[in-house]
Every structure is written in structure tokens, then in C-alpha cells.
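Omission of a single protein chain aside, the complex is shown with its protein chains in their original locations.
Naming follows writing order (A and B), and every chain is counted from residue 1.
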Amino acid sequence: MGIMPFYTAIVTLLAVAFCFYLAARVVFARGRYGVHAPAVTGHPEFERIFRAHQNMLEWMPLFFVPLWICAFYLSDRVAAGLGLAWVASRIVYFIGYTRAAEKRISGFMIQTTICVLLFFAAVAGLALHANG
Amino acid sequence: MGIMPFYTAIVTLLAVAFCFYLAARVVFARGRYGVHAPAVTGHPEFERIFRAHQNMLEWMPLFFVPLWICAFYLSDRVAAGLGLAWVASRIVYFIGYTRAAEKRISGFMIQTTICVLLFFAAVAGLALHANG
Partner (left out) sequence: MGIMPFYTAIVTLLAVAFCFYLAARVVFARGRYGVHAPAVTGHPEFERIFRAHQNMLEWMPLFFVPLWICAFYLSDRVAAGLGLAWVASRIVYFIGYTRAAEKRISGFMIQTTICVLLFFAAVAGLALHANG
């Protein structure tokens, strides 16, 4: 535990890179669909892109916190593997959401499942630490 | 400071668990009140649940950052104790907000006070560290 989890740090930067991309998509969607700040509604295409970005932000604490507790207390590789799957599920979610609101569901279910798995992995890591 | 703050990690996971619960409440409220994504307005009950979740997310950086700086630089137990009180105040806030918008105020005042206390505890921790 004296060293930083290296693979988890890489996956963390991948998640941040995808969020940069979503932020850029929101900026471009403002121009394309004529939704001027501070408005965040007014065109359904814009609203789906905006909400896809927001939803990723909303889930970031539920992802990053268990991810890093898992990385420190259980395993860097387990955390990084689940983290990579999470980034992939957020890409699936975004592609689905940009097509139609209903098409966001499967990506959402996968990303939620991964966050729950990471949560229990973090709890397991803390339990092991308490007993050893 | 070479070891991870154990009690603070537990309280952090409790805060995350409550945020999972709020995210689930928003999902169920969409169905119950017929507010379909990407809309986030349209029914007052839904809007209060949605905003209660959002507000917790908005305060997470103002909670987690001072919490962990306090845990590392001042005391794991002080951080964990205040952190536990914060989670309780967010539950009070949520229960109040789901009843009526005005009933969110007392929980909000308590959670704000705890975040301010954690902030000054974090500053104190850094000041001690700089002097010693």
C-alpha cells in the first residue's frame, strides 16, 4: 500500500479523457442545435448529449471512489480491469443515448453493475485489511 | 501518513452507498411520475427527488476533498466522525426535501456546517504539517 496503483491511474486517465470528449461534444452541440448558454434545454438532440455527459459526471463519484479503494486495499489489477470495462460501458451508453433515449438502457445497466461490483470489491478490500 | 486512513475509507463508502440509493430513487421516480429521459423537469415530486440527488453530487467535492485532507494531515478519526455526521445530515436533507422544498433547509444547514468544519480541520492539518 506504500505505492500508487499504476494500472488504476492509467484507467482513471482514460475515464477522464472520455469525459473531456463528452464536454467537447456538448460545446459543439450548443452551436449545432442553437442552444445558447445558460440554457440546457431546447432541442432533443442537444438534450440527449447534454444528459449523457451529466450522467457520466453523476456516476463519477460512484465509480472513482470504489475504484481507488479497491486499488489500494484489494488489487490494482482487479480495479483497473473493472475500470476499463466501465469506460467501455460509458462509451456504449453514450452511443446509444445519442441515437435514442431508450437505447441508453443497456449501457446504463452494465455501468451500474460494474460500479456495484467495484463497491463490493472495495468493501472486501477494507474487510481484509481490518482482519489482517 | 504512510498508511491509508481506514475509518475515513469506511465513511467514504457509506456516503457512496447513500448516493447509489439516491440514483436508484431518481430512476424509480422517472417511471412513477412519467418524466422520461432526457427531461429532468415535468413533475414536482420528481423534481425534488432529482434535485436532492444533484445537490448531494454538487457537495461531494466540498465534502470528500476536505475529508481526506483532514484524514491524512490531521486525524483519521476526526475526519471519519465528521464524515459520518455529514452522511446523516444528507439523509435528513433528502427525507425533508421529498416531503416539501422548504423542509430541506435544516438538513442543508447542518451539512453545510459540517463541510465548513472539515475545511478548517483540513487547513489546520496542513498548517500543522508546514510547521512540523
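Convention: contacts are C-beta pairs under 8 Å (C-beta built on N, C-alpha and C of every residue); 3 or more make two chains touch, one makes a residue touch a chain.
Small disclaimer: the values here were computed from a predicted structure and weren't measured.
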Touching the absent chain when the full complex is considered, from A:Val16, A:Ile95 or A:Met109: A:Val16
Residues of chain B (touch criterion as defined above) contacting the omitted chain: 1-2, 44, 47-48, 50-51, 57-59, 61-62, 65-66, 69, 72-73, 97, 101, 104, 115-116, 119, 122-123, 126, 129-130
Residues of chain A (touch criterion as defined above) contacting the omitted chain: 2-4, 6, 9-10, 12-13, 16-17, 19-20, 23, 36-40, 53-54, 57, 60, 64
